[in-house]
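As you look at this complex, bear in mind that one protein chain is not there, while each of the others sits in place.
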Amino acid sequence: MMEGFLFGLLAVLTLSGAVGAALLRNLVHCALSLTLTFVGLALLYLNLDAQFVGLSQVLVYIGAVAILVVFAILLTGGAGKMPTHPTVSAGWRTGWLAAVAVGFVLIGALLHSPLPHSDVPAPEVTVQQIGRLLMGPYVLPLEIVAVLLTVALIGAVIVAMPERKGESK
Amino acid sequence: MSLTAYLVVAALLFTLGLGIALTRRNAILVLIGIELMLNAANLNLVAFWRFGAHPEFLTGMLFALFSIAVAAAEASVGLGLVIAWHRHSRTTDLDGMTRMKG
Partner (left out) sequence: MNPGIASRVDQIFVILQHRIAELFPAVLQPWVAMILGVVGIVAVFPGIFALTTVLERKGLGRMQNRLGPNRVGPFGILQPIADAIKSLTKEDIVPRTADEVVHFLAPVVLVVAIFLGYAVLPVGRNMVLLKIDSGILFFFAIGASTELSIFMAGWSSRNKYSLLGAMRAVAQMISYEVPLLLAAVVAIMMTGSLSPTAIVRAQGGFTGFFPRWYVFTPWGFAGFVLFAIAALAETNRSPFDLPEGESELVAGYFTEYSGFKFALFFLGEYLGMMSIAGYGITLFLGGWGAPASFLEFIPSWAWFFAKLFLAIFFFIWLRGTLPRLRQDQLMNFAWKFMLPMTLLNLMVAAAWRFLGEWFGTGILAEGVRWLLCAAILAGAYVALALTLLRRQKIAARSYRYAD
C-alpha cells in the first residue's frame, strides 16, 4: 500500500517532468522540467535498491547533463523572451502519432508477456562488489568507456572551438 | 511493486522522449528527447536487474552505469555540435539545417 503510493508518486513526478519538456514553450523551462524527470528517475533507482546507480544518475544527469543543456541554451540565445514562432515542426501531428503508436505497441507487448510477478527480496549490493566487478570481468567495457569519454571530451572541445580566421571563410 | 509497473513507466517515458525528438524544432530539445529515451532504457535495465532471476550478478545495474557514462559523452558532443552550428547559421532550428556546406 505504502510502497504502491510511493511508486505512484515517483512515476507521476518522472512523467510530468517529461510532459513538461514536451509541452512548455520556453527552452529553459523545458530544461528545468527535464531535471525533474532526472530527479524522479534517480528516486526510482533508489526505490529499486540500486543506490549506486541512483546517486550516479544525480551526479551525471543533474550535475553535468542538465547544466550542459542550460549552458547550450544560453549560448545559442534561446533563453530570452518566449518564442513567437511555433516551437514544433510542421509535421508534429504525424510525429506524435508515430510516438504514441510506438508507446501502444510497447505497453501492449508488456501487458501480454509473461513477466515474473514475484516480490524478490532486495539484493544486498555493496560498493565493493560493484568495484570488484568493474575491475574484474567488466574491465574491458570500463576501459572502452574511459577512451570514449576522453574522445568525447576532445571532440566536443574541437567542435565547439571558434574557427581561426583564414581557415574557412 | 512489480516489474510490469516499472516497465510501463519506462515505456511511457520512451514514448514521450520519442515524441519530443520527432516534433520539436529546436535541436537542443531533440537532444533532450534522445536523453529521455536513453533514460527509459536505463530504467528498464535496472528494473530487470532488480526483479530478474540473478540479481547477485549485478549485470543490469552495471549496464545502466555504462549507459549513463555513454549518455554523458553523447550529450557533450551533441551540444557541442549544436553550438558549432549556431555559430555558423545563427539558428538552432532544425528546419533551417538544410545545408551541408560550411
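For clarity, chains are labelled A and B in written order, and residue numbers in each chain start from 1.
Assume a residue touches a chain if its C-beta (ideal position, glycine included) is under 8 Å from a C-beta of that chain, and two chains touch if they have at least 3 such contacts.
All figures in this text were calculated on a predicted structure; none of them were measured in a lab.
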| item | value |
| --- | --- |
| Partners of the unshown chain among those that are drawn | A |
| Touch with the omitted chain, as defined above, among A:Leu23, A:Ala64, A:Leu115 or A:Leu134 | A:Ala64 |
| On subunit A, residues whose C-beta touches the chain left out of the figure | 28-29, 32, 35, 51-52, 55-56, 58-59, 62-64, 66-67, 70-71, 74, 79, 126-128 |
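Operating definition for what follows: only the chains that are shown with their structure count from here on.
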| item | value |
| --- | --- |
| Residues on subunit A engaged by subunit B in the complex (per definition of touch) | 3-4, 7, 11, 14-15, 18-19, 21-22, 27, 30-31, 34, 37-38, 41, 44-45, 47-50, 52-53, 56-57, 60-61, 64-65, 68-69, 71-73, 75-78, 86-92, 94-96, 98-100, 102-103, 106-107, 110-111, 115-118, 120, 122-123, 125, 129-130, 133-134, 138, 141-142, 145, 148-149, 151-153, 155-157, 159-160, 162, 168-169 |
| Subunit B residues touching subunit A - in the complex, by the definition given at the top | 1-9, 11-20, 22-26, 28-29, 31-33, 35-36, 39, 42-43, 46-47, 49-53, 55-56, 58, 61-62, 64-66, 68-77, 79-84, 86-87, 92, 94-95, 102 |
